[in-house]
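Of the protein chains in this complex, one is absent; all others appear in place.
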Amino acid sequence: MTGTSTTTDMSTTLAGVRFPNPVFTASGCAAAGQELQQFFDVASLGGVVTKSIMLAARSGRATPRMAETPSGMLNSIGLQGPGIDAFLEKDLAWLHGKGARAVVSIAGGSVEDYATLASRLRGHDGIAMVEVNISCPNVESRGEVFACDPRAASAVVSAVRKNVAPGIPVFAKLSPDVTDIALIARSCVDAGADGLSLINTLLGMVIDTDTMRPKLAGVTGGLSGPAIRPVAVRCTWQVHQALPDVPILGMGGIRTGLDALELLLAGASAVSVGTTVFNDPTAPVRILRELQQALADRGIERLSDVVGLAHRPLDPPQPTVPTGPIGDLLPEEVEA
Amino acid sequence: MTGTSTTTDMSTTLAGVRFPNPVFTASGCAAAGQELQQFFDVASLGGVVTKSIMLAARSGRATPRMAETPSGMLNSIGLQGPGIDAFLEKDLAWLHGKGARAVVSIAGGSVEDYATLASRLRGHDGIAMVEVNISCPNVESRGEVFACDPRAASAVVSAVRKNVAPGIPVFAKLSPDVTDIALIARSCVDAGADGLSLINTLLGMVIDTDTMRPKLAGVTGGLSGPAIRPVAVRCTWQVHQALPDVPILGMGGIRTGLDALELLLAGASAVSVGTTVFNDPTAPVRILRELQQALADRGIERLSDVVGLAHRPLDPPQPTVPTGPIGDLLPEEVEA
Amino acid sequence: MPLQVQGEVLSIRRVGAYQAMTVVAPGIPELTRPGHFVALAVGGPESSMLLRRSFAVYDVKDRGVYGGTVEFVFAVHGKGTEWLSRRQPRDPIDIVGPLGKPFRLPKTAVNATLVGGGYGSAPLLPLATVLRERGCRVDVVLGAGSADRLFGQLEAKRMSDSIAITTDDGTAGTRGRVSDVLPGVLDKAKTDVVYACGPMPMLRAVSDLCAERGIPCQVAVEEAMACGIGVCMTCVLPVIGEDGLTRMVRSCVEGPVFLGDRVRWDDVGTVPADAVGAPRS
Partner (left out) sequence: MPLQVQGEVLSIRRVGAYQAMTVVAPGIPELTRPGHFVALAVGGPESSMLLRRSFAVYDVKDRGVYGGTVEFVFAVHGKGTEWLSRRQPRDPIDIVGPLGKPFRLPKTAVNATLVGGGYGSAPLLPLATVLRERGCRVDVVLGAGSADRLFGQLEAKRMSDSIAITTDDGTAGTRGRVSDVLPGVLDKAKTDVVYACGPMPMLRAVSDLCAERGIPCQVAVEEAMACGIGVCMTCVLPVIGEDGLTRMVRSCVEGPVFLGDRVRWDDVGTVPADAVGAPRS
């Protein structure tokens, strides 16, 4: 059955904030929306997650900053950006003017940095949500990445939550490069995170076999793209299983509407499209369209009905070819 | 300059044991060599790493046991195998008879299991090396994987080292799914590991968007193939940097001779070819040939000269197009 | 003894809902017997698809103008077969084969009934030829979802003593399943042995019918395979051995042809508790 795409309610709610649909951009893969506006209206997306912004202007790392890898890429941009003040004045204001829902991603080198950034956001219109990029080296702790240590992660999240206006959800963005991601997730939630963004890039490296040296000037870089999707699905699954009531913004290698559906089924309430934008600048709207069609084909009436659906227990037997609305198959305990 | 492929000395030494060349199979991707012998002589490889063997016969997990992913695959075989006795009698004897160098991979559910396995190997001919697959759930510790806990890893390695005949190197095979792989590496080496095998698969998952359930019967599986190569290179780089004197058997997504070279440059002294064999059953010999040509093209006289070469300091400036033997560019501190 | 050959597409043609592709693959035809399969690399040198796709061999020619050729019939299912369907004559293609164990042939001239579901008839047609050469009576039952999903109907008719057709939607032959008409055929043909290839539920139904009647039956199964050559252990199913013990056996090397009554149909997709090495619990 190929249902008409108008039947599914695509809206999603993240920690009390309603978004018209679940397809967002990913931080660092859409700048602050202006460039993508040339290809489609960014206000038509669920939200625009902006490039992680720091307190001061930042030049980023030396080039080469990227390497293509099988079904993926490495990047080591080093958080180049204009600093929070210029961002709020120019980029956020632009997004707000266009009617887009901005998810502001912030990054810092110390708990203090994050706290200051969070407080600077106060009083600015157009912020739908705050994403805390904790995959940054902690300058006060021998450069250990916040996201790799439950205590450091928790300190950052709690500082941000205290300073961000109540009512604006704070999502902590986790790194997959940890032994136990559910542990980090739990400590972020305990520290006040309203939700979790999963996953940031995996640490990777490419060596140039001509120069026989690392290809990236920064030696290591972040691996993204379809190559990492199975890791993203697994992390989303594990965290949703451990914390079924915590909303997740899922990402990692989403290229099609069915990839987005996979993340939703694993437990994400919305998804971010990152690297795929480089391959296909109109991908976010295409993915939204494909997802909508996929849900209609499956007789799903509300997007929220598929969130975490892959966790449902095996009995009663599932329909292999679903023929009607799946809503009533939902077991009680699945978050909807 | 395209040198003749006969000029490079391809031999490599792992913890005192000399292998004629650095290309091995990967555990679980070549069974025990018999099937590949139909395509090429397995004795022509550096070594044949056998499927991890347990004490008793084991049925493995339910099917589906695999899913294809972008530039990779997931597997959840569950260590199906005939048990150590049948293995030694049949598989090891066959390999020995063919003149192949067997690297026997062992796996267990407890420290005791590993110790027993190691002692059973005593007195059997044809074992060039032992690889300890510690990416197994520890049945005595709520199923936590040995490779994820430095203490558990260390206990296994020390039990194996004590029981394996001296002179046969013991390599611990590490999982990349940890916060700090160098830490695990160090605890294995401190416990007596003569070298390290890097990397095992990444934990991943695929959800079937038709059934809207996990695709694998075992829910999660191990991600392998070119998709993970950047992670393998990074892990090899990090461990070689932390422990420059410890030999590494590198693996993860090697598909071509240049991929093998990448791992060698990062610090591996030999490499295993895994998933690529499924795509191309003659891959190990092709990769060996391509590697040999690549080294000749670069004027490398001894394979050992490239091991860890990407770590050399930037000065003196490196030749972008190498024109002569690179041996004399080697800084003193690089392991050769 | 399989070969890996850098072959070349000779032709590709549409046959109903399927595609039939012929690949120049010198060396493979000579070794191939009915029931063997081949595995093709898909997507070209920069493909994101690592795993080979497996297809039962339909026809081989030892030597054509271009060297030996292998033909198989496939349905477009996902990304790999979609890629295959877009190949053109002369495109290069990497092929490994013959793989697996073929159908075992009767030593004497018996009455054989061949049951094919969808493209599952492809390996049965060359089998029919061999059986006829041996003086066997050959009866054929073909079933599919719809008429366009029947393969080799005319050819089967030509080389068989009788043919029965079923389709789920009634667009050809009897509306229904092969298992609806099979009992009648078995009786009428005085069948001594059954060969079947098709979807798992069909193979199971055929095996059950044969078991009831005590007719030996060989089935060619289709399990997801990562390597196709026996090194990965992904393609297993529970099969009862000569010693009466159930083992998880590799369908790529110990199959794809199994004796129907040896497959634990109820337990496919699980590890039966009494299988060798099954988890104790």
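So that you can tell them apart, the chains are marked A, B and C in the order they are listed, and the count of residues begins at 1 in each.
What we mean here is this: a residue touches a chain if its C-beta (ideal position, glycine included) is under 8 Å from a C-beta of that chain, and two chains touch if they have at least 3 such contacts.
The structure displayed is predicted, hence computed values, not measured ones.
Among C:11, C:47, C:129 or C:270, only C:47 touches the chain left out of the display. Of the candidate positions A:80, A:119 or A:211, contact with the hidden chain is made by A:80.
Summary of contacts with the chain left out: across A:15, A:57 or A:258, the touching residue is A:57. By the touch definition given at the top, chain B reaches the unshown chain through residues 70-71, 226.
Residues 28-31, 35-36, 38-39, 51, 56-66, 68, 70-73, 75, 77, 80-81, 83, 217, 225-226, 275-282 of chain A touch the missing chain (whole complex, contact as defined above).
By the touch criterion stated above, the residues of chain C touching the omitted chain are 43-49, 79, 83.
Here is the rule we use: only the chains that are shown with their structure count from here on.
Of all chains present, the one whose mean CA position sits nearest the global mean of protein CA atoms is B. We define each chain's centre as the mean of its Cα atoms; on that basis chain A and chain C are separated by 45 Å. Centre-to-centre separation of chain A and chain B, using mean CA positions: 34 Å. Residues of chain A found to touch two or more other chains are 70-71, 226.
Counting only residues that touch two or more partner chains, chain C has 48.
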